[in-house]
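After the structure tokens below, expect a handful of questions from me.
Missing here is one protein chain; the remaining ones are kept as they sit in the complex.
Right, chain A next:
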């Protein structure tokens, strides 16, 4: 099995490599690495479905193969990560190339060309400044899974002025919404193909982004700007009450700041987004404090608190417009890397609350089990987005095997 997949990837990678390998192949033997993760998942929704055709039980299988080839002492490489999921919801059955890129680093610069995943930001409860990749919205509720984004990324490292990242993003990928049988959806099923673009170039609009990141002692600062088709669709209601949803062209400026002082992490993320149809500011600010090695055996208990603000109010897609997040991260630092994250988000203006729990533990050296729970509690009728999910509290179990 392993040998077979190894061979297949070798062929694929070899085809991709031929143009780039010629230059440096005489220097060193390339190092290759093949990994495969297979995951069994079971999602169980506790309450009776809000909309017709929705189900309660969702057994699912996913796999993620990885291949990398490094040469020139690791300063040049080809990297591939694929993803496939099979689910009872047809829209959640999906595949993606998470990453497939060539990378070269030399001295104070690094270049990546291909599909890649980029993360920006410091906060835990909401990822505002993180905009390069489209969210894989059917994969997880927290939005931390992303689709591979085609790009050319150039990083320039300076001694005194920090790091500058330049991104050329030639293609936009739409967000996938749950299908008819899926949970965590709106009353009407949104087909991603029904959503249009503001730009006449549609998905081929050539987008740009830049980010500056530096640290001064205990301060880590990032400043970013994105100009292009937004990753979040915009829902506009006309006078007849019809919904018009499309991907607008936006300018978004983002700031992320973390101050790391003793056991305190102070965090701020803020964005200002500007489009023809919409202008708004959003902010998340908070802190993380960790009591470490409490029992002398490595038990760490972290406390998290964040305030979330979004000027879009109820139109904000993630429904975090004026909310407080509180949570606790418990890490046992044991051989199995056992950890638990519990938290809740509560709306300051209504009764709406979401509670969550994520726990994971390794078994042996190649297995990992996870438990996730999301509980929607007392969701206010006035919540335009969240009210659709009020019956969608769920438990999720996964078991992963790594090869």
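In the analysis below, contacts are C-beta pairs under 8 Å (C-beta built on N, C-alpha and C of every residue); 3 or more make two chains touch, one makes a residue touch a chain; residues count from 1.
Here, contacts and distances are computed from a predicted model.
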Can you pick, from "Multiple monosaccharide ABC transporter ATP-binding protein", "Outer membrane lipoprotein-sorting protein", "YeeE/YedE family protein" or "Thiolase C-terminal domain-containing protein", the UniProt name of the chain not shown? "Outer membrane lipoprotein-sorting protein"
Out of A:126, A:176 or A:258, point to the residue that touches the absent chain in the complete complex. A:258
Check each of A:188, A:206, A:244 or A:292 against the chain that is not shown and name the one that touches it. A:292
Which residue among A:206, A:244, A:333 or A:377 touches the omitted chain? A:333
On chain A, where is the contact patch with the chain that was removed from view? 35, 37, 68, 73-74, 77, 79, 103, 105, 107-108, 110, 117-119, 121-122, 144, 146, 155, 157, 159, 163, 213, 215, 220, 258, 260, 262-265, 290, 292-293, 296-298, 300, 333-337, 362, 365-366, 368, 400, 402-403
